[in-house]
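Every protein chain of the complex appears in place save one, which is left out.
Coming up: chain A.
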Amino acid sequence: MSVSLKVNLLGKEMAGPVVGASGTFGFGEEYAGMVDLKKLGGISGKGITLIPKAGNQGERLLETPSGLINSIGLQNPGVQHFIDHELPVMETLGTTIWANLGGGCIEDYEKGAELLNPTSVDFVELNISCPNVKQGGIAYGIKADSAKEVVSRVRAVCKKPLIVKLSPQAEDICQMAAACVEAGADALSLVNTFQACAIDLEKRRPVFNNIFAGLSGPAIKPIALRMVYQVCGAVNVPVIGLGGILTGADALEFIMAGATAVQVGTANFMNPRACETITDEIAAWMEAHGVETLDEIRGCARV
């Protein structure tokens, strides 16, 4: 039996269902010596903004028993620098290129999207969900009306397939998803990190300068899966599921819940080959269960 892991996402063929999640995979080059990137569905690069950002001061990382809290703060070299320097390297990696675009004001999002129009980027993943920067997009990720406005404005200028990355902080994840689709999103990815907090006992102060930071990792997987399940039932566009995926079995759960593809983030820190390992585990499961394509099982768990 021959197993095919190929996924067609918005008319683009991806070699597999696993995409490296933004913020955990650099711009892909760092993993090139360790991972067969051609087996991946794609790489979502570090979030970029029109204006370069220095990121947050103070602590940026904290481990929890089964998660990771980060407060990076969208440190990035800016959209133009990405186009001139990081993108040419990404082009050589043999997988689809996702430009994760964050912003402060709507005009920044629009200008960023316009700059990306004539490039080799395959997908624009609109980040309206970074919890670590006040002007990083989360302002648009909570209320459906705000999301609708930014997505429709970007949609009007963006010529690339547009994927909107949702925050689990959304007031109502299904309403949020529907609003983004109505505003012109071609697909959705969810979830970004959960807003979290930690206190330093000795200092008697929050660990992070911003008080709150983003929780990722296996701790959030069941909640992320619930939201993906709900959103897959609420919209008719492809959904890319993410949140704490560590194994092929985790990824298959998201696909059975209806996800077209998945992203893998924090797991890359536990095993730099995680994206490839998870891809192989999915293939092994399919082989063992006589499943030839992911289409056969996508959404099969929905009741």
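Methods note: a contact is a pair of C-beta atoms (placed from the backbone, for glycine too) under 8 Å apart; a residue touches a chain by one contact, two chains touch by 3 or more; residues count from 1.
Note that contacts and distances are computed from a predicted model.
The UniProt record for the undisplayed chain lists the protein name "Dihydroorotate dehydrogenase B (NAD(+)), electron transfer subunit", from the options "Dihydroorotate dehydrogenase B (NAD(+)), electron transfer subunit", "Cell division protein FtsW, lipid II flippase", "ABC transporter ATP-binding protein" or "Protein-methionine-sulfoxide reductase catalytic subunit MsrP".
Among A:I138, A:L246, A:V262 or A:M286, only A:L246 touches the chain that is left out of the view. Check A:T64, A:Q80, A:Q195 or A:Q230 against the missing chain and you find that the one touching it is A:T64.
Take chain A: the residues that touch the chain left off the picture are 23-26, 29-34, 46, 54-55, 57, 59-61, 63-68, 70, 72, 75, 217-218, 246-247, 266-274.
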